[in-house]
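Here the complex is missing one protein chain, while the rest keep their positions.
Entry: chain A
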Amino acid sequence: MKQPRGNRGGGSTLKRLKSSLKDAGLVGPGLRKATSKKSRKKGNVSDAGKNLSEKRLEFIKNRVNPFEIKVTREKHEVLGRKVRGVQGRPGLKKQIGNDNRKKTLLAEIETKNKAGGVIDRRFGESNPQMTPEERMLERFAKERQKRSSSGGGGKSTLYNLDDDLTHYGQSLAEIDDFDEVDLGLSENDESTDNEKGIIDSKTVATSHFGGFNEEDVFDSRPPRQKSKKEIMEEIIGKSKMHKYERQLSKEDDERVRYELDEELDQIRDLLITSSSDQKKNNSSNALKSESNKIDGSSSKLQDRKPQESQVDAYDRFVRELALEKRGRPTDRLKTEEEIALEEKEKLEKLERARKQRMEGINSDDDDDETDNKRRKKQKRAPVADDLDDDYISDEEEDGGFGLAEKQPKKDRKESKEELAYTFPCPTTLEQFQNIIEDVGDKDVSVVVHRIYVLHHIKLSPGNREKLETFFLVLLDYILVRTLENPIPMELLNKLVKNVFELSQHFSERASQWFIQKLEEAQKNIAKALPNSFEAKSLKFPTASDLIILRLIGQIFPTSDFHHSVVTPATLLMGQYLTQYTVRNGRDLLVGLFLCSLLREYQALSKRVVPEVLNYLYASLIYLAPFETFTSIDSIPGYFPIKEFIIPILQIKDAKGIEPRKLNFSELLGNPINKNERDSYFENDLFRVSALSASLDLVLQYAKMYNSKSAFIELFTPSLTILNQLPEEKFSTKLQTALKSTKDTLQRLLKFANEARCPLELQHHRSIPLATYIPKFEETYSVERKSTKNREQAQLNKLKAQYKKERKGAIRELRKDSQFIAREKLSKIKERDAAYKKKIGGIMNILETEQHEKKSYEKSKRKR
């Protein structure tokens, strides 16, 4: 298929090129005719013709090759719609990309791992648009401009003299400009950089290679022309002023130096601490004596001597100062390990001393004591955040470690009162009991603390286990001691601190132990409950149970919403209060104790414990004097009650009996003598005391639940019960207590009544009915993407943008890596080719030589 104008037609590329050249009239028969033979011979083609042909060639070159165009066919053609990217020239794009990479990426690769280099800052060097001729022209012009304007450089307009100034008959303009460039720089710079022979960076930037490029050079406008005379006057005046100033400052400096010299002694005193005072004196004495000697030996030099000695002393001080120890950083805070170690060592040392004293060896005592003192000095004062030390340090003072130091040294026999300082870590209760066999109750806590310190967790990895066992032993020990009567409260009060301390390290073990104890107690209840008809199988919690519950309250936080130990413990107490039927005074008392305990548990969180109030009201009813309540229906309130009269608890005749405090260990501890105890419970003194305690508890709870919405419901029954109690049957003290309780309750109830308003718990938006109508958009258009939510739309836009950019970046990176690979390959190929060529050449030479040799030998043989 042939087309008249090959532009769009088929045929090979060559054919098309030819035809297009022909069309343009660049080749073909007509061309020769156009120019004269003569002129062609001279090689002198007319400018116009040359330009024309070049333009044409350019045009042909730029004309799009139809094979390079890639068209995506549209499936549906829509009139008036422009779709981007239908036509494209992938080849061109690729080429452009490749070129760009060559310019940037390739350059980067080539300079990779290369430090330094020369940056070409000459004018127009990096501008590919310029031809070399243009470049040279421009540079020349710039240089001329610069030279004309920079008689003295930008800032130093003062020295910008006219061109016709001469120096030694030579025009100033002809003197090398570079000598003068620096004039504008400040003195300081000169002194630092120029002295070392380094050209400062500014000079480099302004006047070296590409420096002419800088804008500011041309910015500076030529200053107003001054007359020569003026200028000279100015210069002279200025130089004079400078000179004067210099003199002044020098004088100043001198003065200051003199002053300093005068004060040197004082300053030195300040610098050097008192410890070195002596040294100073010594040295100055030495100096004096030295100078005296010199005095003695040569009196001629008397005038010079003081000066000399002064200099000498000064040098000495300088040396001294240099050798002086620098101010050291203060001691860092000790880590826990170090503190533990120190404590341990201390105890061990004390123990050694004690043993020695026991054996009558007295020699080391002094040493030890000084040692101790030093140690004490080093030991820092207790800080707020070290948990272990604060209270023990107190104890050290009065009972513990201080004791040993206060011991008179003459005491050679071991007295029972002095405690040992080191103990093995007991693993069983028996061992522990053996250890503390000889120790009085008041020192057990100290012993425990010493064991704890000696086997501190941080001291050795095995200690953790040891202490863990010891911890359990300690807990068991406490339980054992609670079985005694009377309960050794002093001891327990101290031990609880130890337990607390240890439990800080073994929180998990501690909770396990307590959970186990709780479980046992609960099992006891569960066992007792099915045959609850048998009164004997029911056992109200013992003193140890109560103490465990109390310990829980002290070791664990009771205000947590849920706690793995406290929650079960509270439940257990609730069960005790609800499910045990009170039969005698002791039962009642245990219940009251539990109420107190729960009050403390809830002191912070103020949670409601219905069981407690039920119990308290029931106990009020049980304790009410004879015939206060006649039938079960006459009992106010809605708390559960099974029997309303327990004869053993009813107050018989309370007149004149004052309530007393309830004694814990006496009443709840393990009974020694049953009869005695029964007699204690079965009298009115006890009942009155219990009644007074219940009143107090009711009041406490009322105050705690003050803000609860159902305060009225919770406490109205109590008021009704109290109102029914016959006041006249009680002693005056109890009467006042009763009265004040009633008053407070009444007041609180009144406030609660006033403050209360109906509940409004459901402040929610009403839930709309489910609708089944499809969702229509009134102003829907295909063009707009949903513009309902402006923010959402923006977000979507941003997302799309991000996605696009990301894709683009990935594509670019991929292309980059392809490009790099290509470049590498081509380099390898190049190298290989070069190598091959080289080897080929060598082989060629060798072969030729071999050939020559052979042919020579052959001819020789022939001959």
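Operating definition for what follows: contacts are C-beta pairs under 8 Å (C-beta built on N, C-alpha and C of every residue); 3 or more make two chains touch, one makes a residue touch a chain; residues count from 1.
Criterion: contacts and distances are computed from a predicted model.
*Asks:* Refer to UniProt and select, among "Signal peptidase complex subunit 1", "Elongin-C", "Mitochondrial 37S ribosomal protein nam9" or "6373_t:CDS:1", the name of the complex member that is left out.
*Replies:* "6373_t:CDS:1"
*Asks:* Determine which one of A:544, A:614 or A:628 touches the chain that has been left out.
*Replies:* A:614
*Asks:* Based on the whole complex, identify which of A:593, A:629 or A:681 touches the chain you can't see.
*Replies:* For the chain that is not drawn, the touching residue is A:593.
*Asks:* Would you mind spotting which of A:554, A:801 or A:848 touches the chain that isn't drawn?
*Replies:* Of the listed residues, the one touching the omitted chain is A:554.
*Asks:* Can you tell me which of A:519, A:653 or A:832 touches the chain that was removed from the display?
*Replies:* The one listed residue touching the chain not shown is A:519.
*Asks:* Contact with the hidden chain only, please: which chain A residues?
*Replies:* 387, 391, 487, 489, 492-493, 495-497, 500-501, 503-504, 507-508, 510-512, 515, 518-519, 522, 525-526, 547, 550-551, 554-558, 560-565, 567-568, 570-572, 574-575, 578-579, 593, 596, 599-603, 605-611, 613-614, 637-642, 661-666, 692-693, 696-697, 700, 708-714, 753, 756-764, 767
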